[in-house]
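Right, I'll just put the structure down here and ask away after.
Yeah, one chain of the complex is gone here, protein chain that is, but the others are all in their spots.
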Amino acid sequence: MTALAREAPRLVTRPPLVEVAGVSKRYGAVTALHAVSAVVHAGEVLGIVGESGSGKSTLLRMMNLEDLPDAGTYRLGLPGLPANLFALDRLARRMLCARHIGIVYQNPHHGLLMHHSSSGNVAERLLVAGERRFAVLRDKARGALDASEFPLDRMDAPPAELSGGMQQRVQLAKAIALEPALLLLDEPTTGLDVSVQALVLDTLKRLQRDRRITMVIVSHDLGVIRTMADRVIVMRRGRVVEEGLADQVFQDPQHPYTQQLVHAKL
Amino acid sequence: MTLAALTREWRAFSYGFLDASAKREIRRGLVKAVAIPGYQVPYASREVPIARGWGTGGLQVTLTLLNPRHVVKVIDQGADDSVNAASIRRFLTRVSGAAATWDTLAASLIQSRHRVPEEVLRDDQILVLQVPNPEPLRPVEPNMSIARQMHADADYGRLWLTLYEQIVRSGRVMHGAAYPSMVNGRHVMAPSPIPRWDVPKLHMARHLTILSAGREKRLYAVPPFTRVEPLVFDDVPYRVEDHAGLTCHRSGLKGYFMNEIPQDGGAAFEVSDSHLGIKAIRRRDGEAVVIGETWYRNGEMQR
Partner (left out) sequence: MTPILSVENLTKTFRMHHLDQTLMAFAGLSFSLRPGEFILLSGPNGVGKSTLLRTLYRSCLPVAGHVWYDAPEGRIDLARAADVDVALLRRREIGFVTQFLNARPRVPAEDIVAEPLRLDGIAPDAALAEARRWLAAFGVRPALWRAYPTTFSGGEQQKVNLARALIRPPRLLLLDEPTASLDAGARAALVARLADLKAGGVAILGVFHHPGDVAPLIDREIVLHAQEIADVAE
């Protein structure tokens, strides 16, 4: 018993903002990703769920242009960008990523300079983009930290002195400082206290609502994805096994693996 | 076969101490450095008869450039008469037959530790600066390989970040000497530990500046008429040391970079470019002495 295949005609005729197609990656004998495709429309939140080793973080790294796949294309529907971002050279990828993509890592040590100030972490993004006015740096850093619900009286404290939840907020501020087209979040609340998780998710939700940021969230925690995502893709061993609207995937999973995943939580 | 038969009379084997292949390598490095202003060119630093950290980098460049027609000036913190400067100058003249001078105007090759002379250098003069730490990214990224990649990517975000944080913490940029500067709009260099006062002299200058670190084995250059712009925020301007109003207590010169001499009951100031001071004293005593045009006049940088 399978469900109906989706087809045209379409209401939404704008092309998607993010298009990943046929991405495959092998590390030695291990297939991390196999012909993975995903699409995200502007203002949408896409959740990627799967167990450890499913390839979801690898996919996110590809989308952040940190790593190149063995095959596949990546398109960001912004004016002036080439059709396949994977084909760009290193420097072009770095510049593009710095300007248009923000990322929040699971481990704040990965995404932050722990011993520089929090406002400095945010300012660094602006500096890389060429901002040279000190007053503006200060202002924009303050704004981004405020939007991430970070207490401004600690804006010059180094992340090393802050709690996990606060560190994630600094990462978030850094990621949104340049108002990127795409925000990637890799297990943003994993490892945080449960109550702190809720607060961070609230902030993300509020940000998403107020700024209509396009987000891709990776998590093994179905609760996080349910709260945040409009659409979901389910990954297993490097492949996409199911995709659909979030409530549809969770209430009426089609693929046996998704069914196991969902019912394991109930 | 006796030892006597194997032994030969001592003969001078190369002009200017360094052998030909050493000079060829350094020349190649110099050409590359001039072609890519501000880019650190690695070279195999040779042994010379002074210890590392005492100017071996500058010395190797000077030895490579020397020919018998050169007139060499050597200063250390602006002074020709310091022990180091004197030793280097003596060594240079002995191995090359070149003439020596204390007068900036008469020199064709100037090797300096930590200062640029006050008199404007001409297009026939070369300034060789001794550099202890050539890598401006060292405080920000100690890993050399990563720092090299950052230069390649023109990724100076972390360097700008330290400047930002200095202003947040202390209200101003704290670098006194070796102020990181953007050369030709592309590479950031550490302009050796010359004071902030001296950095504007390198910008769009008529002379060639070469910077060399012997211990770290890097050399780099600022060709004539090349931009050298200290990293500053648009709204926090570059400030040089506050020496505009100081007077040298020996020569009476005003408005040049001064050394502070602690004395009983306070401090006295002495012009750092000591031969400039000497010329001023001689002129005051009635000698017909030529003092060249200086970059600073009345304590202000002329453009």
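A and B are the chain letters, set down in written order, and residue numbers restart from 1 in every chain.
Here is the rule we use: a contact is a pair of C-beta atoms (placed from the backbone, for glycine too) under 8 Å apart; a residue touches a chain by one contact, two chains touch by 3 or more.
Only a predicted model underlies this, so the values are computations on that prediction, with no experimental measurement involved.
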Visible contact partners (per top-of-document touch definition) of the missing chain: A
Touching the absent chain when the full complex is considered, from A:V20, A:L182, A:L201 or A:M235: A:L201
Sites on chain A contacted by the missing partner chain, in the whole complex: 1-7, 9-12, 16, 41, 44, 198-199, 201-202, 205, 209-210, 227, 230-231, 243-245, 247-248, 251-252, 254, 256, 259
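Operating definition for what follows: only the chains that are shown with their structure count from here on.
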Whole-Å gap between the CA centroids of chain A and chain B: 49
Interface residues, chain B side, partner chain A - complex: 153, 155, 157-158, 160-162, 164-165, 167-169, 233-236
Chain B partner contacts - residues on chain A that touch it in the complex: 90-91, 94, 113, 116-117, 119-120, 123-125, 127-128, 132-135, 137-138, 156
